[in-house]
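A protein chain is absent from this complex, but the other protein chains hold their places.
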Amino acid sequence: MSTLTQKKGFGATVWDYLTTVDHKKIAILYLIAGGFFFILGGLEAMFIRIQLAIPDNNFISAGFYNEIMTMHGTTMIFLAAMPLLFALMNAVVPIQIGARDVAFPFLNSLGFWLFFFGGIFLNLSWFLGGAPDAGWTSYASLSLESPGHGIDFYALGLQISGIGTLIGGINFLVTIINMRAPGMTYMRMPLFTWSTFVASALILFAFPALTVGLALLMFDRLFGTGFFVPQMGGNTIIWEHLFWIFGHPEVYILVLPAFGVFSEILATFSRKRLFGYSSMVFATVLIGFLGFMVWAHHMFTTGLGPIANAIFAVATMAIAVPTGIKIFNWLLTMWGGQVRFTVPMLYAVAFIPSFTMGGVTGVMLAAAAADYQFHDTYFVVAHFHYVIVGGVVFGLLAGVTYWWPKMFGRMLDETLGKVTFWLFLIGFHLTFFIQHFLGLMGMPRRIFTFLPGQGFELGNLISTVGAFFMAISTLVLLVNIVKTSINGPKAEADAWGDGRTLEWAVASPAPEYNFKQTPLVRGLDALWVEKMAGKKGLTPAEPLGDIHMPNGSFLPFTISLGLFVASIGLIYQFDDKVWAIPVIFIGFLITFGSMFLRSVIDDHGYHIHKEELMDDDDKGVKA
Amino acid sequence: MHVEEKLTAETFPASPERATLEGKNKFLGFWLFLGGETVLFASLFATYLALRDQVNGGTPASELFELPIVFVATMLLLTSSLTSVYAMYHMKNFDFKKMQIWLGVTVLLGLAFLLLEIYEFYHYVHHYDHKITSSAFGSAFYTLVGTHGAHVTFGLFWIVTLMIRNSKRGLDLYNAPKFYIASLYWHFIDVVWIFIFTVVYLMGMVV
Partner (left out) sequence: MVTNHSNSTNPKVDIAYRRKKNAEDMKHQVITFIMTLFLTLVAFFAVAYDYSAWFTIPFIILLAVIQLIFQLYYFMHMSHKGHEIPALFLYSGVVVAAVTILAFTTIIWW
């Protein structure tokens, strides 16, 4: 099993990925699927910007604009940013803590397939009568009135992928708590692992609220309940609360791992230990905690009352404190370091001012009284794109470039990478900086066009030009990926030469068992400690022995497929289609049948024997 | 100590559910899952509390609820919690047969609870025309209590599957964590019910 070098046929490779429970392969699956949805969401963004390039444009219709706008937001948050972060977490976190695998390899795979089928299901709506059109927040009175099945696809698709995310979150928590190598204490964990830990905890507590909200929305639309129907005594504000109790922590679920990525990159390319490590950990946990106390700042104008608004305003502003701690720590990490401006480092350096701007407008929006002016204008659009693109997307681009050699064994091209970076940076600021002013001038968000002579022409045109910069930059990135995967230079174990953490001690890409011998961690930045002690490799914590590995399984795929099938039936039973009820049953039969098989068939995994591990050495396969 | 190794009462560890790494992971992962379930039920409780007076011209809670049924249901579920504790007690003592018997009793009590709940819902629908579609109160009530009922149903299938699957092989370190977390799940269902009978039924009777 350890003969990774053997060539496999195409069919065998596909089957391998369909059944894999190896966190490194699941990372690649997340990267491909997340990348696909990122491009899809990007295309939707281009439709939006082309439509808004000039006043009174009729490039797309108003109704189609609503669908595009809704799907852009939903796709980017749930189907692009989250899975791409999961790709990085899966690729890196187990190796960073010196583990051979995640705690639940089977569930890891299940989480991916649930996300994937949920995303496909959501996008099926394009072909089955129209996509959801009530905005990514899908506020209840609007979403209940939406004709067709778009919103039903939204509710069920996000439900399925949300379960996948929850499973992924629990898996990372248990992995980080239980699977750390000897010596890897909590306060020696790399910051990316820490931020994954906190983000996973947020997933654990935030996603159930979304699960409930989506279920109630589905009940209202498909089964005639009255949660959000005022005529029946229902209350639409309940949806808003449930959505934002999930939605606000979701923002931190996205941005904290990005913070972690930058903390790794800044330390590596400054050749310095991260400044203020313990305060970074403290700030991460504090942001996670406060993230749950601020959701109602999205609802200031619903009339919660002055006391509630004041409490949520103050709590929101308080988040600026731990975030500020982080900003200063990053700056001081670079201070006096031997800074190397590689592509990941460029993103990190550009991130600091970009994200800070998003943070500052965040504090402006947190002032409840002022928010009555800003609310539902392009100011808000500019703000959240500064934090989500300037924080999360920069983080993803940086992280993918940084760990690409570890995932695929080849370096990305630096020159093309720099082209991507500059185009993206310029495009990003061109697109969104001007939107602050459009918003302050009164341009409302979520409109499909605007009239001439109101002073919005120039700003929107600039914004559209910027969007094209970002689109071209993404194309350059794709070219880079194709080019280097054909003839890119092979990556060393320590691909950047200055690696500090454990993932840079194993081969690129890592062998399926990660570590031949579990390492002994002797300090923060475990690999750096060994390097400074003049050692070539890690100090092993155990003698060479057999390694226990989990078996692959096709069941995660079928469990998810069953839910996908059942959801189609659930949507169409509303139309009294005769085939709908049998489809629901077949779907649930597939899901529960697969779960039943999983629980009655014992799976003890297999062992890679000591002799094979030693053979690997002889053949020159690095481990 | 291999997971499938045949053990005796002497070699069986004191905390069999956490004796292997797989067991430790299952144990912790399940507790974390319960933390998430807490928020899930809290969202349903919160929705119910916000909507409980919105009867839309139907019967209000204080005239609807049948406290005797609820009381009997509560007793059944509380007792099933104790019987599953007995099952775990015998598991720790490596007495597989007694563990199976007590799990069986737990399942029977859970089943009785479930039947009572179905009867109760039937009663509300047919005597008071109180349906999930009649009012926001009805929607919130059936969704909250029904979600709990669905958890009970799932728990019953889970425990029965475990009992049948392992009936021939006895206890080992592979299945001990499975039994243990199934019993944790059962207790959690009981905890949720404590809040349902307090917040939904008893508070519903207090006008």
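Here the chain labels run A and B in written order, and each chain numbers its own residues starting at 1.
As a convention for this text, contacts are C-beta pairs under 8 Å (C-beta built on N, C-alpha and C of every residue); 3 or more make two chains touch, one makes a residue touch a chain.
Keep in mind that what you see is a predicted model, and the values were worked out from it rather than measured.
A.B. asks: Touch as defined at the start, partner being the missing chain; which of A:305, A:453 or A:534 qualifies?
C.D. replies: The one listed residue touching the chain not shown is A:305.
A.B. asks: For the chain not shown, which residue from A:32, A:177 or A:561 touches it across the whole complex?
C.D. replies: Within the whole complex, the residue contacting the unshown chain is A:177.
A.B. asks: Using the touch definition from the top, which of B:81, B:106, B:139 or B:175 touches the missing chain?
C.D. replies: That would be B:81, which touches the missing chain.
A.B. asks: Since one chain has been left out of the picture, which residues of chain A touch it in the full complex?
C.D. replies: 173, 177, 201, 204-205, 209, 235, 237-238, 241, 245, 292-293, 296, 304-305, 308
A.B. asks: Kindly note down the residues of chain B that lie in touch with the hidden chain.
C.D. replies: 1, 9-11, 13-15, 18-21, 24, 28, 31-32, 34-39, 41-43, 45-47, 49-50, 67, 71, 74-75, 78-79, 81-82, 85-86, 89, 92-93, 184, 187-188, 190-191, 194-195, 197-199, 202-203, 205-207
By definition in this document, only the chains that are shown with their structure count from here on.
A.B. asks: Please work out the Cα centroid separation of chain A and chain B, and write it as a whole number of Å.
C.D. replies: Roughly 34 Å, centre to centre.
A.B. asks: Which residues, counting only chain A, touch chain B once they are in their complex?
C.D. replies: Per the touch definition, chain A meets chain B at residues 103-104, 166, 170-171, 173-174, 177-179, 204-209, 211-213, 215-216, 219-220, 223-227, 229, 232-235, 238, 241-242, 245, 596, 599-600, 602, 604.
A.B. asks: Would you tell me which residues of chain B are touching chain A in their complex?
C.D. replies: Where chain B meets chain A, its residues are 3-4, 21, 24-25, 28-29, 32-33, 35-37, 39-40, 43-44, 46-47, 50-51, 54-56, 132-140, 143, 161-162, 165, 174.
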